[in-house]
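Notes for the one structure printed next.
In this view, the complex is presented without one of its protein chains, the others remaining in place.
Chains: A and B, in written order; residue numbering restarts at 1 for each.
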Amino acid sequence: MRNRFVAQRVGFALLTLAALVVVIPILTIVATIFIRGAAAINWEFLTAMPRDGMRAGGIFPAIVGTIVLTLGTALVAIPLGVGGAIYLSEYARDTWLTRSIRLAIINLAGIPSVVYGLFGLGLFVLLMGFGTSIVAGSLTLAIMTLPIIISTAEEALRAVPTEFRTVSASLGGTRWQGIRYIVLPQALPGIITGVILGLLRAAGETAPILFTVAAFYLPRLPRSPLDQTMALPYHLYVVSTQVPGMPSEIQFGTALVLLGLVLSLNIVATTIRSYFRRRRQW
Amino acid sequence: MRQTPRVRWGEFAIESLIRVIGFSTVGFVIIIFLFLLREGLPAFAQIDLDNLFGTRWYPTFDLFGTLPLILGSALITITAIVIALPLGVATAVFIREVAPNWAREILKPMIEVLAGIPSVVLGFFGMTLVAPIVRETFGAPTGLVAFTGALILAYMSLPTIISVAEDALDAVPKLYRDAGLAMGATQWQTIWRVVVPAARSGILTAVMLGMGRAIGETMAVMMVTGNAARMPLGLDALFRPVRTMTATIAAEMGEVAHGSVHYHALFAIGIILFVITFLINLAAASTMFRKRRRGGLR
Partner (left out) sequence: MSEPKIQIQDVSYAYGDQQVLRNITLDIPARAITVLFGPAGGGKTTLLRLMNRLNDLVEDGRMTGRILLDGEDIYAPGFDVPGLRRRVGMVFALPLPLPGTIRENVTYGPKLAGLRDRARLDEIVERSLRQAALWDEVKDRLDSPANALSGGQQQRLCIARSLALEPEVLLLDEPTSGLDPISTAKVEESLLILREQYTVVIVPHSVQQASRIADYAAFFLMGELVEHQPGKRIFTTPVDKRTEDYVTGRFG
């Protein structure tokens, strides 16, 4: 009798240990980057151009570049992603076509980011002639982001009770009116959460922008959508592996800005989700 | 009220647009694959198959052996899963079955944070802090080795494995648990002998999705594995530098002439990666679809 409870105690201890082994490195990563990065952060670092082969000055063009790329991605990915989600949750019937769409989304989600980079290079940069540009990079990131937005938005739409659609129809609403006036407004917080989660993934990616937009060293702001730009994730890669004699404050500072940006967006997204989950009327 | 609204062509237009967008996702997958084929197939014509699947990758000498790259990817992916699977499943079991509420409230957001950390940041962390530890612990000449990459990859696939495994545990009917406890088993015996085995197929899905994520990972791997395109054979392969398929593309594509043999060879690696991840995801998806069909309401 006693043995079994000893086994239970040992088992639970092991499970707790596993959870600690998972959590402690996460804390270490975040804490290290925050503590060591904080030393580098000052007004100049955030708002000045890089100088001296990026060994001094700031990372302003990389910050702007990442914001611009993320906005460009949003411009393409939001209509496509939300549209796709509406199609799947409100219009699609269970046919082979719908099933192939679902399969396509699962596979889009699984394609390695560097393969998206190859695709963007082949289609947008070379064939369509956008060159290495913000347009090419945003389009590439948008397609990569699509499956995340579609699946979270679809989940949010499906969470809206079917009865609302029936009621809307029974009051003479067309299918689209039901979506427009009832389903979409109710699903909006969930959709926004999904969009932010998708976009912050795009903001942090390096591989897809390597050959489609990212500039190694371009100490000025982009002048047009067909211009190249620096970007935070690529800049972090460059300062940590490509330039000898790089001061570690610059590396940690860049890592902190990128991580801070991504994590704060993450917090915004989850806050929206939990706030509206508590407030909704069904 | 017979009043009929204004003409519905606007509505017709928007519904058609939504349909087109829905179908376009399939289009994207096809276009991506066609593009890889278009740019990658010439490699199979231009390079002897012996060479292409040979053991030496030295593009400057026209040696395009992808075998070390494929094995490199396989080595660190498998090692990563070996580390992440027990850790992930144990954590999922802890969260679902054992943890007090407050611990759960801390764990879940922490794991979301991990999922949100960009891979280049993890790579940077691995380079600057993990690699030196690996070097000192194992007495290797450098810390930028396969094992460091596998370690980082393991943590990158943990969020996927944990959340899928959690769903799988969640799907185990409460009845099983009650039956286990009613027969006098301890909570631990019930978890270990009843709940975890019942969640087996879901855990398998978790492994596949985690593998898909790991094999396609690029930046972190490129930054910590040393990138030597050598055959990762021998017992100490884990503690020597390796090169993966993804890192090869990322590191070399920027410097090749478009249209050269080397360029096509890199796309050929892209094809291999696409096919591998496609198959893994197909397998994962089929287990999910099967589950849905069985458990569905109608």
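Quick note on the criterion: a contact is a pair of C-beta atoms (placed from the backbone, for glycine too) under 8 Å apart; a residue touches a chain by one contact, two chains touch by 3 or more.
Since this is a predicted model, take the numbers as computed values, not measurements.
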Given A:Thr16, A:Thr174 or A:Ser248, the correct residue touching the omitted chain is A:Thr174
Residue positions on chain A contacting the omitted chain are 93-94, 163-174, 177, 181-182, 185-186, 280-282
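The rule is simple: only the chains that are shown with their structure count from here on.
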Seen from chain A, its contact residues with chain B in the complex are 4-5, 7-8, 11-12, 14-16, 18-19, 21-23, 25-27, 29-30, 32-33, 79-80, 83-84, 86-88, 91-92, 97, 99-119, 121-123, 126, 143, 146-147, 150, 172, 174-177, 200, 203-207, 210-211, 233-234, 236-237, 240-241, 248, 251, 255, 258-259, 262-263, 266, 270
Listed in rising order, the residues of chain B that touch chain A in the complex are 1, 8, 11, 14-15, 17-19, 21-26, 28-29, 31-32, 35-36, 38-39, 86-88, 90-91, 93-95, 98-99, 103, 106-107, 109-114, 116-125, 127-129, 155, 158, 162, 186-189, 191-192, 209, 212-213, 215-219, 223, 246, 249-250, 253-254, 258, 266-267, 270, 273-274, 277-278, 280-282, 284-285, 289
